[in-house]
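And now, subunit A:
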Amino acid sequence: MNVIRRKLGFIALAAGLFWGGAISISLAEEPDWQEITAKAEGQTLYWNAWGGSEKINDYIAWVGQQLDQQYSIRLTHVKVTDTADVVSRVLAEKTAGKDQNGSVDLVWINGENFASMKQHHLLFGPFTTSLPNYRYVDTEGKATTTVDFTIPVEGFEAPWGMAKFNFIYDSARISQAPSSLQELSEWSENHPGRFTYPAPPDYLGSTFLKQALIDITSENNALRSPLASQTQFDETTKPLWQFLDQLHPTLWRSGKQFPVSSSAQQQLLDDGEVDIHLSFNPGAASALIESGELPATVRTFTFKDGTIGNTHFVAIPYNSSHREAAMVAANFLMSPEAQARKQDPRYWGDDTVLAIDKLSAEDRSIFEAIELGIATLAPQDLGPTLLEPHPTWMEKIEREWLKRYGQ
Partner candidate 1 sequence: MTTNQRPGAVQIPEPLILQDLTLSLCSSGITKTLFKKFDLEIQPGEITTIMGPSGCGKSSLLSFISGTLAKDFNAVGRVCLGQRDITSSPPEQRHIGMLFQEDLLFPHLSVGENLGFGIPAAVRQKNQRKMLIEEALEEAGLSGYADQDPATLSGGQRARVAVMRTLLSRPSALLLDEPFSKLDSALRERFRTFIFEHARAHNLPTLLVTHDPEDARSAEGLILNMPFK
Partner candidate 2 sequence: MAEALRPVVFLLSSRQNMARLSIITDCLSLKYVPAFTLLVFLGPLAAGLIGTILPAFGYFPALGSKDFSLLSWEHLIEHPALPEALYLTLLSGFIATALSLGLAIAFTAAWQGSPSFNRVRKLLAPILAIPHSALAIGFAFLLAPSGWLARLFSPGLTGWDTPPDIAIIHDPFAVSLILGLVIKETPYLLLMIIAASDQGQARQRLVLAQTLGYSPVAAWIKAVLPLIYRQIRLPIYAVLAFSLSVVDVALILGPTTPPTLPVLILRWFNDPDLSYRALASTAAAFQLVIVILSILAWYLLEQLVAQILCGWLSNGQRSFAEQTIRFFSRSFFQLLGSIFCGSLLVIVLWSFTRRWRYPDALPSEWSIQSWHSNLDTLLLSGCTTLITGIISALIAITLSVACLENEKRRGKTAGSGALWLLYLPLMVPQVSFLFGTQVIAIKLGIDGSWLALIWSHLLFVLPYVFLSLADPYRYQDERFVNIAHCLGASPWRAFWKIRLPLLLRPLLFALAIGFAVSVAQYLPTLFAGGGRFMTLTTEAVNLSASGNRRIISVYALLQGLFPLLVFSAAIGFSNFIFRHRRALSQP
């Protein structure tokens, strides 16, 4: 621990020398970062974060230890099953006039939930630019750190990790993995009953539909803005339904039944009922081998023209009782130390939000030393990142899917 602390002290010192000028400018208008850390000391931080994965819970527990040691902040992980519940809780507090001392200090968030909290002024901010570690974020290379599902972030949430759509397959059964949507559907035709996707609104199932739509349609720009009309929807999505009508008879259970969730599909892969599973985390396959949930022969593949990617963030509700501690935590989550651990498949296996080339040589070497695992693709092999369509499209697509295939 001492070594880490000393190292961190060095990093802070180096960063301070290097970025000193920039900091002093921002300090003129924002409260002093030191003042914030001083205020944060001794605060108890309630962080509402999805609690469905053991690995992630362990990671958050580690964050808690670090915050305690480095900043004397006591972290409580409020385990959430659906982030939408947090949104309605903060909304309920606002309705009840509880504008201070809210029950949520920090929330793990992105996409629709962020859109609705931002729209209803339920968030504190902008605050991310005043966090010292924000300068390492790869805002140029990773566009999704500033635009969350087409909604501009504008400093209301701090990026925490990258997600990129990919496929997990069993290399014992598939020798040549498909590298495009077209190849995937051809493969399925040749191997009937061996591929499927979780029934929307499961988020991986929905993402598969979005991915397919983006690959098929020529009107990618239209998808970036809110859905305008039914006619626009019908015209844009027509090729998607044609594609699915063709694909479904070749799927598992002839497309008459779909796995109820993405984890159900993971079990199907493990049982050998299908050969392909979907994932949003490039390190998932390695991590699942590690935990014994998938066989050692699984590998990852993605589309060469790119797959949908997004970023997940942390945000601070407008009525947070411990705003300073929340800011310190958000800052810590973006630190090279926390990000490197997050990228390590032993602890989580998520791609970092930081730009490696902005880091000091020493921090860079931590990232380079991470063993990505046998089933993880190297960052350069992951392909381009495609942007998520506007949330309004997704809602409508899910409904239409249910109408056509779900009942």
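Please note the rule applied: contacts are C-beta pairs under 8 Å (C-beta built on N, C-alpha and C of every residue); 3 or more make two chains touch, one makes a residue touch a chain; residues count from 1.
A word on the picks: all candidates are chains of the complex that A comes from, given by their letters.
Computed from a predicted model, the values in this text were never measured in an experiment.
S.K.: Quick check: counting C-beta contacts as defined, which of 1 or 2 touches subunit A in this complex?
M.R.: So the candidate in touch with subunit A would be 2.
S.K.: Show which residues of subunit A lie in contact with candidate 2 when the two form their complex.
M.R.: Contacts found on subunit A: 54, 79, 81, 84-85, 193, 199, 252-254, 256-261, 263-268, 270-273, 292-293, 295, 395, 403, 405-407.
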